[in-house]
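Of the protein chains in this complex, all but one are displayed in their positions.
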Amino acid sequence: MQNRRETLKQSLAVAGLLGATGLFPQYALAANKAAFDAKSIADAVKAYGASAPVESKDVTLTAPDIAENGAVVPLAVSSALPGVKSLLMLVEKNPSALSAKFDVNDSVEPSFATRVKMGQTSDVYAVAITADGKAYYAKKEVKVTLGGCGG
Amino acid sequence: MRVIHLLAGLALAGAVAGAWAQKNPAEAGIEEYRAMLADGNPAELTEAKGEDLWKQKRGPKNASLETCDLGKGPGVVKGAFVELPRYFPDTGKVQDLETRLITCMERIQGFNGAEIMKTPWGKGEKVTVDALATYVAGQSRGMAIKVPQDQPMEREYYEVGKRIFFTRGGTHDFACATCHGQDGKRIRMQDLPNLTKNPGDNAGFPAWPAYRVSTGDVWTMQHRLNDCFRQQRFPEPNYGSDALTALSVYLGVNANGAKSTAPALKR
Amino acid sequence: MKKTAWIVSSAAVVAAAVAGCAGLPAGGGGNLDAEAQHMLLTGFHAHGIAKMDRITDVDDTVKACNAADIAGKPLDEATAKRIEAENLKTIKWPSDGKYLGDWKEGEKIAQSGRGQTWSDKAGEPAGGNCYNCHQITKQEISFGTIGPSLYNYGKLRGVTDPNSAAAKPIVEYTWGKIWNAKAYNACSNMPRSGHMGNLTEGQIRDIMALLLDPHSPVNQ
Partner (left out) sequence: MADPMRIRAQASGDKAVVRVLMSHEMETGQRKDASGKVIPAWYITDVTASLNGKVVLTAEWGPSVSKNPFLQFTIKGAKAGDKVSITWKDTKGDTRTDEATVS
């Protein structure tokens, strides 16, 4: 199986194009791979060089109490903290915890929504990493139910 | 505690209907989940693809489907979906959306209709039919279902479809009616529309084609019915068979008056 | 070629049927029943383990209940009683007199909705499909409502010792109901799990334990 680095090498033409506009900076790749391979919330956050996350009211995670189908679980993360550099969505019991990382800058609100897969009922985390390397989280349990005829 | 919890849920999910309070927490949770998914139905991707395919010159005859008659005259797409299945004098048959699209692909574009019918789900021109059906359905979004019963053959198909709906069989004695013959029932957490009458706006006939979250693709009514019969432990229905068309007429006429939400989002 | 010929003859049948019953009286008639049978036979094909006999080779119980549903009228009492008596005769009571197995296994069987579709293989143990229609334990929140709740099934019926003489009638009824539900309600929606060979005797024992064992979560 290809890792992310090899994949990028093979698509140099594309990467070149995007690289020219500074879209996918090379230096971040190693950290990304470690983060997306991490099995735990703590390891994923550590891969981005941040300290152990602490719970914070200023991080908001919106997730349903129950997911009718684990294949599509709507999640939204936002933060009211100053100096947030990135927002992470993580599912504790997925094979790899990290689902998505969004970089925050002056042009975009620190608020993102997407949909993730969940293999089973699990705690879901939103983590905000600030420019000074601190990490803050909010979490919520999402129940994944069995649905349909089951066949 | 419960009130506080529900309020928090409301605030999070945005302005969602407040009907949850009357339901048990599990049902309320599922409704919240569905409300969060309502904005951004991936069926829109299929709809856009279908629109392109409708307008593109394709097939051995290199023609677009823009002259296809879906029952309201050549090229009329808007409102066609809510009046299907219907009788077509040019084929002498009652046809549903998918079989009619295949007739057009055959006659206008020169495709082999029988081949398309035999093609597995998700392959070849079957993908085209599904995308076209999704596009055509989307053009009637919000319109009331009014499947016609003017022609004798349409009435015949309704009566035959009703008989098929109530036919138990297989290893479990299941009929369509076993799950879809009463009000207010569920299978696991899924609401089961009562298909012997108007099932409402976002359930049953007026909701398909639909994007199925569990399979990650759009299913047309043909596909939906096919998998119902699989779960019923029946042998497999032939794609485009009269049996499925008759069943669709029964479901469609019963749903007359319901507003179409197709292509909808389903579990 | 054969197919074309077939379509023509099908159209002819329909045309004849239509001509034969102008106005199509509500409730239909023999023509419509015949046409429905015809469409079922020509509109389906065997796939894997799901053969055509699942439509063609149905018993009198299924035939009578289908006809009643199509007519929109329940079975008359005499017919219902006769059907129930016939189905009661099919029940195979446990060969060793043992009615209850392991409720933990029973819970697994109750959870599973698999088996016997055209995408399943022959010989694989089937699930019971129980949660599809029934609430059973309190812990499982994803349950259907086509059948009644079975939570506290044994407790509500006062079963403290399933092996006692006092519990015997309810234990036997429960076994019979799972084996052949039509023995107690002619056109029940419930599958005839033992009679149709969907579940083995051992599987039914385990489901019995789930419902009746005082230690089962159902009875807590």
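Here the chain labels run A, B and C in written order, and each chain numbers its own residues starting at 1.
By our rule, a contact is a pair of C-beta atoms (placed from the backbone, for glycine too) under 8 Å apart; a residue touches a chain by one contact, two chains touch by 3 or more.
Just so it is clear, the model here is predicted, and its values are computed rather than measured.
One chain is not displayed; in the complete assembly it touches the shown chains A, B. Within the whole complex, the absent chain has one touching residue among A:Val116, A:Ile129 or A:Val142, and that is A:Val116. Of the candidate positions A:Lys46, A:Lys101 or A:Lys139, contact with the hidden chain is made by A:Lys101. Interface residues of chain A with the unshown chain, by the touch rule above, are 1-2, 4, 7-8, 10-11, 14-15, 18, 21-24, 28, 32, 35-36, 71-74, 76, 91, 94-96, 98-103, 105-109, 111-118. If you put the missing chain back, the residues of chain B touching it would be 39-40, 42, 44-45, 48-49, 211, 216.
Everything below uses one rule, namely that only the chains that are shown with their structure count from here on.
Pairs B-C and A-B differ in how many C-beta pairs touch across them, and the larger number is found at B-C.
Centroid to centroid, with C-alpha atoms defining each point, chain B and chain C lie 27 Å apart. Averaged Cα coordinates give chain A a centre that lies 35 Å from the centre of chain B. Touching two or more other chains at once are residues 117, 119, 129, 131-132, 141-142 of chain C.
Shared contact sites, meaning residues of chain A that touch two or more other chains, fall at 66, 143, 145-151.
Residues of chain C touching chain A in their complex: 111-115, 117, 119-120, 127, 129, 131-132, 141-142.
On the side of chain A, the complex with chain B involves touching residues 62, 64-69, 71-74, 115, 143, 145-151. Within the complex, the chain C residues that touch chain B are 3, 10-11, 14, 17-18, 22, 24, 28, 32-33, 35-36, 39-40, 42-47, 50-52, 54-55, 58, 61-62, 65-66, 69-70, 116-119, 129, 131-133, 141-146, 182, 189, 191-192, 196-198.
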